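Got a structure for you, written out below as structure tokens; questions coming shortly.
With one protein chain held back, the other chains of the complex are shown just where they sit.
All chains are identified by letter, namely A, B and C, in their written order; residue positions are counted from 1 within each chain.
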Amino acid sequence: MTIMEERQAEIGRPRPRKEDARLITGRSRYTDNITLPGMLHLAMVRSPLARARITGIDTSAAASAPGVVQVLTGADLAAEQGSMPNAWPITPEQKTPPHPAVAVDTVNFAGEIVAVVIARSAAAARDASELIDVDYEDLPVVTDLATAARDEEVIHPDLGTNRSATWVFDSAQAGTGGDVEEALANSEVVIERTFTQQRLIPAFMEPRSTVVDPTGEQITMWSATQIPHVLRVMLALTLGVPESKLRVIAPDVGGGFGGKLQVTPEEVITLLAARRVGKPCKYTETRSETMMGAHHGRDQLQTLRLGANRDGTVTGLDVRLLADMGAYLGLITSGIPILGAFMYNGIYKFSAYRFECTNVFTNKVWTDAYRGAGRPEATFAIERMMDELATELGMDPIEVRRKNWIAHEEFPFTTVASLEYDSGNYEAATDKALELFDYEGLRAEQRRRRESGDPVQLGIGVSTFTEMCGLAPSRVLGALDYGAGGWEYAQVRVLPTGNVEVVTGVSPHGQGHVTAWSQIVADRLGVPFENVEVLYGDTQVAQRGMDTYGSRSLAVGGMAVVAATDKVVEKAKQVAAHMLEAATEDIEFSGGQFSVRGTDQGVSFNDVALATFAAHDLPDGFEPSLDSDATFDPENFSFPHGTHLAAMEVDTETGQVRVHKYVCVDDVGHVINPLIVDGQVHGGLAQGIAQALFEEAIYDESGTLLTGSFTEYLVPSAPDLPEFTVDRTYTPATTNVLGVKGVGEAGTIASTPAIVNGILDAIRHLGVEDVPMPCSPSRVWNAIQQARTSGQQAPEPEVAP
Amino acid sequence: MELTHHFEVPASKETTWQTFNDLEQVVPCFPGATLTEVDGDEFTGQVKVKIGPISLTYQGTGRFVERDEAAGKIVLEASGKDRRGNGNAGATVTAVLTETADGTAVDVNTDLDIGGKPAQFGRGMIQSISNKMLQRFLDCIRSKMTDEQPTGTP
Amino acid sequence: MIPSQFEFRAPTTVDEAVELLSNGMDVKVLAGGQSLLPVLKLRMADPEMVVSLTKVDALRGVRRDGDQLVIGAMTTHAEVATDPLIAAHAGLVGKVAGTIADPQVRNRGTIGGAVVHADPAGDMGGALLASDAQMTIAGPTGTRTVPAAEFFVDFFTTAVDEDELLTEIRLPVFDGWGADYQKFTRVAQQWSIVAAGAMVRTSGDQIAEARVVLTNMDSVPRRATAVEQALAGVPVTEEAVASACAAAAEGTNPTSDLNGDAEYRRHLATVLTRRAVLAAAGHRGT
Partner (left out) sequence: MASRTQTISLTVDGVRYTDDVEPRLLLVQYLREVLGKTGTVVGCDTTNCGACTVLVDGRGIKSCTMLAVEADGHEVTTIEGLSANGELHPLQRAFNTCHALQCGFCTPGMIMQSASLLADNPDPSEEEVRHGLEGNLCRCTGYQNIVAAVRQAAAETAGHASSPASGSEATQ
């Protein structure tokens, strides 16, 4: 009987990650690193045209080229390839075009696959792919969202329209608020603005790659995916392969950000090719292919009308969206804008709200999840509108927010968009951020620069945000017609030595789950951090799971781990009671020790593990195993929030913009590993800032992606970003016992409006009212020039509060 | 993209018209172009484009879509694809001939459509480069009409 | 990502290299490869033969030859950027070399390769123009020398013919000149949207002589001679220099693209020229 030792709590410790060991030494296991005996390689032939009828494909030269095993076209695969799945029909009437993995008759975006070469080497496949001669008959191309919505040219003629679906939320109908038209009519101020959420490319660093081994009866797929479990079931449903014959493995995955939350044509094709030739096949895309062929994000036109009274109280908000689907509907393409529908009210108390979104097809690659997925768009719009309101009323942007936000004592709070926010303290986060930022000092500096006519003006951008995380309560998903639930699975296995294996249904690709889960389990079982192994990403290992997206891993997946761990403890207590000749009810468990209440009698977790393994002397009828699994379905979303402040310098001579200072105070509830949480925030900020300043996927009118490489699509590197000041407040979530909320998307969601608000704050006194994103130097400069030339109409310089 | 050019030749409208209608003379004037076959109003050929290290070979066909001698209007359409699948290119060239005191004025409007990888490589240069290539093309045609050597300067 | 097949030769002398260029095949010269290899990987070109200059030792390095500096065509940007001779006598060339692309590219990319590539957004051309560089070109009939002002012909086109090689760049020494290069980009690793380079010799509080060049304001680097003339004798003050630089964009022909239109580029050229001249003149900015 061992003596209890004081052990330091693992939760809350800045543990360096376990998973780094192989990644920093080059022993990584990315899909493209996999080589199997006899493996063949695929190359894709992609349409250079955005919309065309395929009138002929001559594959003869390619088929007889050196090393080529087979060439496949859409016609060859038509009978077996099915249609790429869309798992979120947002309305029963949604129009969904057929989406073949390999185009059969027509192509609808530049980059769509029209033929596949299977060869003995990647080089041979690439060489032969040039020999395939495709004849196209041009069809009219529609790339502009608003134009497409007018149906002058219908991209999928069988659908009869480019409008896929229209989805509405109305607080008057939902009973969560009043009628928005009435509210706006009775408002003292109504502000109407239109914002463009430009199209973005997720730009994960690892290009997508898939290896399929069709060994015997089983098909094993390794893929650079966020969603091995969803992929498995979707492949089974799409291709009619028995699910039980499919094993999907997501090995090391080099980033996703929603971009790998997809079932891809390339995965379907690699599987079909491997099955045809009966040999392992690999396909790894080039970055050029990623840019044009992997789904993009955002791409919405937002029109908002916000009503308010002169004291700053917002009375109602009307939101109308056009959302660009691209040419097809991917896995959850149609639902992305709907994820934003619940967030346009942000952290505020509005009395009336209406949201209407129309999803529209264009001849571009389809859009789908990208970090934040719907919520950054909503947050951007409302946070921009709050600044517009502040300007209109001559109020400080912080004051306008204070006037409208939910006070901390009002939680839980049911919003006008029908969500119940469980907890939060916007005052605390904002106060802390203002202090760290030196808000007053920077306002003084701003005034100084304005008065002296400094060519480099300073602006302060505010963004107070919340987001719905922990996707998602299954019943809510059901109500939204999403094709699956939002639960998560975990298993905890106790080895004879007391080491613990944790199986998780989430699928990490950089988030540090192995480390965080180890910390959770170490604390709950009182075992050393080092003794916990975390297994994931293989449907044969983690037999159930809903994978990683929507800041769900910890709030949902982590909770499943907790639930499974609790079951282990319950079982172990029975064994401990038996060993200690006590009643189970009298057993207490703490710090890895089982003890009899009120005595110094105890056994360690390791002792119990070994005794259970030996099974020589267990309670009658006790199954000799402590292993447990659990499936956790959240009762509600979690609602991280925060206040982000950006001091932006604008060089009025060149339009160049620089982040002078960036402070954010996020409240993500309890923190398992602050190192990891800070890292998530940093990375999120970088992506959100990049949307504000640098990134945009641009197509020309014929549908060619002009930003088809990192030379033109501007992903920032180290000198392009500032040092961030990251801090936190802690208001635990009340809907899970860990008190966690999720942090994966926070930085991205909050930072974009902070940056743009900051830029406008710097140059608004010059008469500039808006700069479309990304706020490139030329756009900023042009906005200043336009304001100067129409100077007479420019509003009187607003005195900075 | 739309490109417009204007030039004048000290030749009669009739001579100019004939030159413009002679594919064997016109097509090879385009930098890098070779004519492989002429069949009435239609032709096949290829254009080899070299821009620094980039080298593209478009193979394709073209035809006269309009020849209105009375109006002095010729519309030539050509389209091709890069032999390595890098992209397609199409052009519709509309030339309008007008008699002047000293000869003939030629107004050329070119609607050029370049798709695929070359368009991505742009940084705005595609238009400038295309403009220069067309200028060389027209200089060459003009020289044929005036029996001069191309001056090389626009 | 996988280039087409080609034959590869790595001669060790200039003569061998030149001989390989006239062998009747479609030959591409490989210097540092930082522009050529991406094109080959994207299969935007498929030469039959690649002649690498990597083993021609004679083409590497910086040396002083009388009142000239001689830079071998295969000297890397990193070497040019850190070379003490260049720093002392050709400040603008050194500064510009340090701004090209990123450190890894500077470690492989060469001055000769970059200028023969002649991308209008390439940075080094302007610096050579401002420095009155003489370009030595070797061909089948021997070597010839072309001044930088005649070297750049058009987009991606230089005086170097297909059967020729740029072997070295000769620079007169510019002692006592200040230099600055204002490179304007949206992200650090981007090509210049516009850049302005200035070399300034001051005398007391005045600009005695200035040399000003613009990058990406035309199909070739452009020398702003009007600005240079206007700057002569001008006091080193914001106002005086700004006024002398006001016409920096005159006569240029910039393109419009995703990063800005021609009008914006003209405006940038003016601002950047002023800043470069002031910095080169040692003016402490506001």
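The criterion applied here is as follows: a contact is a pair of C-beta atoms (placed from the backbone, for glycine too) under 8 Å apart; a residue touches a chain by one contact, two chains touch by 3 or more.
Only a predicted model underlies this, so the values are computations on that prediction, with no experimental measurement involved.
J.: Kindly name the visible chains that come into contact with the excluded chain.
T.: Output: missing chain touches A, C.
J.: Given that one chain is not shown, which residue among C:Ala58, C:Ala87, C:Ala188 or C:Ala262 touches it?
T.: Hidden-chain contact among the options goes to C:Ala188.
J.: Hey, which of A:Val253, A:Leu693 or A:Ala733 is the one touching the hidden chain?
T.: Once the missing chain is taken into account, the touching residue is A:Val253.
J.: Identify the residue among C:Ser4, C:Ser22, C:Thr237 or C:Ser256 that touches the chain left out of the display.
T.: In the complete complex, the chain left out is touched by residue C:Ser4.
J.: Would you indicate which residue among C:Ala45, C:Ala78 or C:Val227 is in contact with the undisplayed chain?
T.: C:Ala78
J.: What residues on chain A make contact with the chain left out of this view?
T.: Spelled out for chain A, the touching residues are 14, 16-17, 19-21, 23-28, 30, 32-33, 123, 203-207, 252-257, 286-288, 509-512, 675-676, 678-680, 682-687, 709-711, 715, 717-719, 721, 723-724, 747.
J.: Spell out, residue by residue, where the missing chain touches chain C.
T.: Interface with the chain not displayed, on the chain C side: 1-8, 10, 30, 33-34, 37-38, 40-42, 50, 52, 54, 78, 101-105, 107-108, 188-189.
By our rule, only the chains that are shown with their structure count from here on.
J.: With contacts defined as at the top, give the pair, A-B or A-C, that has more of them.
T.: Between A-C and A-B, contacts are more numerous in A-C.
J.: Roughly how far is chain B from chain C, going centre to centre by Cα mean, in whole Å?
T.: Averaging C-alpha atoms per chain gives centres 34 Å apart.
J.: With chain centres taken as the means of their Cα atoms, state the distance from chain A to chain B in Å.
T.: 49
J.: Hey, how far is the Cα centre of chain A from the one of chain C, in Å?
T.: Measuring from centre to centre gives 43 Å for this pair.
J.: So which bits of chain C are touching at least two other chains?
T.: Residue numbers touching two or more other chains: 42-43, 191, 258-259.
J.: Any chance you could list the residues of chain B touching two or more other chains?
T.: 84, 86, 117, 122-123 - these are the residues of chain B that touch more than one other chain.
J.: Which chain C residues qualify as touching chain B in the complex?
T.: 26, 28, 35-36, 39-40, 42-47, 117-121, 154-157, 191, 219, 255-259
J.: Of all residues in chain B, which touch chain A in the complex?
T.: Residues 81, 83-88, 113, 115-117, 119-120, 122-123 of chain B touch chain A in their complex.
J.: Can you list the chain A residues touching chain C in their complex?
T.: 122-123, 126-127, 130, 286, 288, 454-455, 653-656, 693-694, 698, 706-707, 711-712, 714-720, 776-778, 781-782
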